[in-house]
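All protein chains but one are shown in place.
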Amino acid sequence: MGQPPRRLRAGIVGGGRGAFIGAVHRIAAELDGQAQVVAGALSSHPEIARESAAAWFLERAYTSYEDMASSEAADRNGIDFVIIATPNDLHYPVARAFIAAGIHVICDKPLALTVAEGEELVRLVEAGTTLFALTHSYTGYPAVRQARQMVRGGQLGEIRRVMVEYTQDWLMEPLETRGNKQAAWRTDPARTGLSGCVGDIGTHAQNLLEFVTDRQIESVCADLSSFVASRRLDDDASMLLRLRGGAKGTLVCSQVACGEENRLSIRVYGSQAGLEWHQQDPNTLLYKPAGRPWERLRTGQSYLSGPAKVVTRLPAGHPEGYLEAFANLYRSFIEDVRRVEVGEAPVRDYPGVQDGLRGLRFIAQAVASSRGGSVWMNL
Amino acid sequence: MGQPPRRLRAGIVGGGRGAFIGAVHRIAAELDGQAQVVAGALSSHPEIARESAAAWFLERAYTSYEDMASSEAADRNGIDFVIIATPNDLHYPVARAFIAAGIHVICDKPLALTVAEGEELVRLVEAGTTLFALTHSYTGYPAVRQARQMVRGGQLGEIRRVMVEYTQDWLMEPLETRGNKQAAWRTDPARTGLSGCVGDIGTHAQNLLEFVTDRQIESVCADLSSFVASRRLDDDASMLLRLRGGAKGTLVCSQVACGEENRLSIRVYGSQAGLEWHQQDPNTLLYKPAGRPWERLRTGQSYLSGPAKVVTRLPAGHPEGYLEAFANLYRSFIEDVRRVEVGEAPVRDYPGVQDGLRGLRFIAQAVASSRGGSVWMNL
Amino acid sequence: MGQPPRRLRAGIVGGGRGAFIGAVHRIAAELDGQAQVVAGALSSHPEIARESAAAWFLERAYTSYEDMASSEAADRNGIDFVIIATPNDLHYPVARAFIAAGIHVICDKPLALTVAEGEELVRLVEAGTTLFALTHSYTGYPAVRQARQMVRGGQLGEIRRVMVEYTQDWLMEPLETRGNKQAAWRTDPARTGLSGCVGDIGTHAQNLLEFVTDRQIESVCADLSSFVASRRLDDDASMLLRLRGGAKGTLVCSQVACGEENRLSIRVYGSQAGLEWHQQDPNTLLYKPAGRPWERLRTGQSYLSGPAKVVTRLPAGHPEGYLEAFANLYRSFIEDVRRVEVGEAPVRDYPGVQDGLRGLRFIAQAVASSRGGSVWMNL
Partner (left out) sequence: MGQPPRRLRAGIVGGGRGAFIGAVHRIAAELDGQAQVVAGALSSHPEIARESAAAWFLERAYTSYEDMASSEAADRNGIDFVIIATPNDLHYPVARAFIAAGIHVICDKPLALTVAEGEELVRLVEAGTTLFALTHSYTGYPAVRQARQMVRGGQLGEIRRVMVEYTQDWLMEPLETRGNKQAAWRTDPARTGLSGCVGDIGTHAQNLLEFVTDRQIESVCADLSSFVASRRLDDDASMLLRLRGGAKGTLVCSQVACGEENRLSIRVYGSQAGLEWHQQDPNTLLYKPAGRPWERLRTGQSYLSGPAKVVTRLPAGHPEGYLEAFANLYRSFIEDVRRVEVGEAPVRDYPGVQDGLRGLRFIAQAVASSRGGSVWMNL
């Protein structure tokens, strides 16, 4: 790729004032100086949309994503890609609108409300030329990339047991009845889908597990709970897992785990070594070779693999965090946008629409398993 | 209790040369200077029995536990209690022999090979006057006692989610085919029972969970595995749990988790606080009150509860470990032996024969659940 | 402050291709979307300057900082502030040029080569109206802000003992003789000043200590070493410290501490509580109240003080790191630039020229103490 001639132009739908994830997308998109958010439909409330756009110095503010899609597509200086940072129920229609307009899409997870919507998006993306990225941001961490490389390189031997966990406590009280907007839509089946906790964070755990192990979950035996009275969706789940190739394990997710902030972790045990990573201590990867001392691999070190190094910006010991991991997905996506613009084939080194569909199937089958009394369901 | 007039006399069955757990029992029994092992049937091999007895300076060495039971019972200076440190298949006959001889018993876990044997031991103990302790040693740690006190005192509120884990890696290779005696009997159904990993360490996890939460496991949905080819029993298991009172969670145990030494840990999440404890860092208990910083409770500190303090020997910062925890069970048991000798009622502040029976039922139902395709089984 | 009307325009001197700190400044300056780097004199090598400017999509590239200062000052759309990211020897002349041009300055540390240069910069800044910030970036961490608030609020009581450390290993080999440019100028007295390690990282430790404790170092008793043969400046130092108000302690810095990446940490012990913070685990602050359990304060939590919360962008458990801390200094500086532009008084909530002068005095006195055989020297 030659010297890039200009910053790319991005637009954003959703994520206005009060929505934490909007600012995360903006920072991540712009962090490496390769793109700038210049247009947005930040809210369906005109005033919030206008104020939010002004606060971000956007050049063009919309109150309708349909207008935005058509206007930007018609503008020769229109946006190169759109960021979808809305509640879940809008992922599908917004994505469809921009795909139809021929604008590349990077979308928050989960992909859509239902498996059917997800399948439709797969068809649309595969039938067209627009790029599609899904921000399973935790796969952007260098240590996670390193873990995958080590599994792929055979350093763990045959994979036997996995343990993945994602626990939080922010929904341990019925915030949805107390005016908390985030809690309201995330616990509302109409806006968030079949599942609360499994959809919101369980899918991150599932995606991380499949990414690191390079293996798909074959079947799941789940027990979902709603510990907070009056809650309409699950806020906690435990699952037994079987992976293709014979590995087994557990997946735990909870949003009522008192005291936990954002405790996402994964452990993989093979016939020759184990691995362990904790998102809250993201720059360390524990490697446990059989019969030898644990090693503490650290991001920024020269002994790491290429795929881990390329997503590191700072020398070892200068902590990189969530925003940098998120920005790593944007970096790969932006590189693909540039490739496509000059007629090269995209590399797709980020979660895509198929990963999104897998997430939706995972949600559906976990819910079905639990409703069936914890029966094994295939994915 | 008045000034104790003498050290108690203990005997031991099993645990001779090469059996690590024998030395653990001896040290734990003698640590506080309240008892001394003076007699033993340390091995069925006469030479090993003799040498082992000499190495421990025993006054009386036997090659048959039946002889030992009858001789010691007949001797007015005979042993006050017997320690059973044999492989699992001998727990039942040895215990029966000493109960019949009227000698108090402290026995390694699991209680017996089968639920039927366990029920018989319950009957024998409850029909007689001999004391019976089962060395679920992990409940001897001060931090575990503290955890139970906090749950009982309501500091966690309503218990919602639990996670208990016990992982090791010592059986990740087929040691039973390579002359390792420990591995041989622990993977042999005839000597160890229905289950390998669940019986050996899963029961510790189950016991710890029930001890700390003060709640029983109501039902279990299990998936047992034998990852090492040719192994006859499970070496790994994952389980979904439901507890009486509505809490849910997971239990994981494995002896093929590469890199893990003896990673027993428990987490309990309630509506008001969470708790976390790791056996490999035993002097710390993490307490996570809702909306406030985590607190790091440490053994030896004056802010701990009475039941935690009473089992601590050293000032804070002077690590106590596995042997001290083990000795705490002995201390309570020995105090009971002294009570009974002077006609007082025993306090039974240690795991007993009923806990042993629960462990056997847990093994049986976990195995049954897994064989049935991970169906829920009641305990 | 009303709605900001535009992004500020920044220029940068130094920091071109191959200089890690240049990219750090750019990201930090732009992270919150309040400024954009549009002009630069990125290198004295014209080609590197041009290529670096193109890679960052700069609008205006210079090869001379003097030209840049005069041109930008003359341009009504010129830069609002300049970033100085050169080796130490250029801090003084570059700062002087931009101050003379009336352009606000944000400069890497240390302030200058000598105390005399530093004093001259203090005079220039205090005589004029340009803002001056020094990027002692570690004071930008939320947990560090929290620590200072707790000390100021009296939660530690009387401060007694402090321990501050900054260890690395990147200079444990004579890289300066092997073509490493960073190592070359950082070990060259002409370009880096009186001291190597104390100047480079010891000043960060000194600044962090004074920031957190809100107390100045009164005197220092130092022992500087050059462990790598042929090295012209110190690569390691140990110091005894006395602080105003009676506290005492130690400062250790080393660039030959094998295995350490960027281990900056501080501990403060008072008559009522202690505090501990580690830069490599930056989102946690340990609080140790007398007679009570340690508390683990975490960034993003609602129980933190206002000054800690205001520099946090993400919910708890989403790690923020070095770039975000660095950006926090920029945020405060940019807010001051906006204030000054509308005629308001600046708040100066970031290290300034006086802090830079203290750093230079600290370097000079540590070197003098060591040369004198570890005699106490006042600062």
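The letters A, B and C name the chains in turn, as written, and every chain counts its residues from 1.
Basically, contacts are C-beta pairs under 8 Å (C-beta built on N, C-alpha and C of every residue); 3 or more make two chains touch, one makes a residue touch a chain.
What you see is a predicted model; the values in this text were computed from it and never measured.
Among the chains on display, the ones the left-out chain touches in the entire complex are A, B, C. Of the listed residues B:T129, B:T177, B:Q280 or B:N378, the one in contact with the hidden chain in the full complex is B:Q280. One of C:Q216, C:S238 or C:T284 touches the chain omitted from the figure, and that residue is C:S238. The residue touching the chain not shown here, chosen from A:F132, A:F227, A:Y287 or A:F326, is A:Y287. The chain that is not drawn here is touched, among residues B:E72, B:E324 or B:D355, by B:E324. In the full complex, subunit A makes contact with the omitted chain through residues 287, 291-298, 301-303. Panel shows subunit B; residues 3-4, 6-7, 20, 23-24, 26-27, 30-33, 51, 54-57, 168, 170, 260-263, 279-283, 298, 300-301, 313-324 of it touch the chain omitted from the view.
The missing chain lies against subunit C, touching residues 156, 160-161, 163, 165, 169, 172, 221, 223, 225, 227, 236, 238-242, 248-250, 252, 254, 256-260, 269-274, 288-290, 294, 373-374, 376.
Heads up, the rule we're going with is that only the chains that are shown with their structure count from here on.
Among the other chains, the CA centroid farthest from that of subunit A is the one of B.
Rounded to whole angstrom, the centroid-to-centroid distance between subunit B and subunit C, based on C-alpha atoms, equals 55 Å. Between subunit A and subunit B the centroid-to-centroid distance comes to 43 Å (mean Cα coordinates, whole Å). For the pair subunit A and subunit C, the distance between mean C-alpha positions equals 34 Å.
Contact with two or more other chains is made by residues 294 of subunit B.
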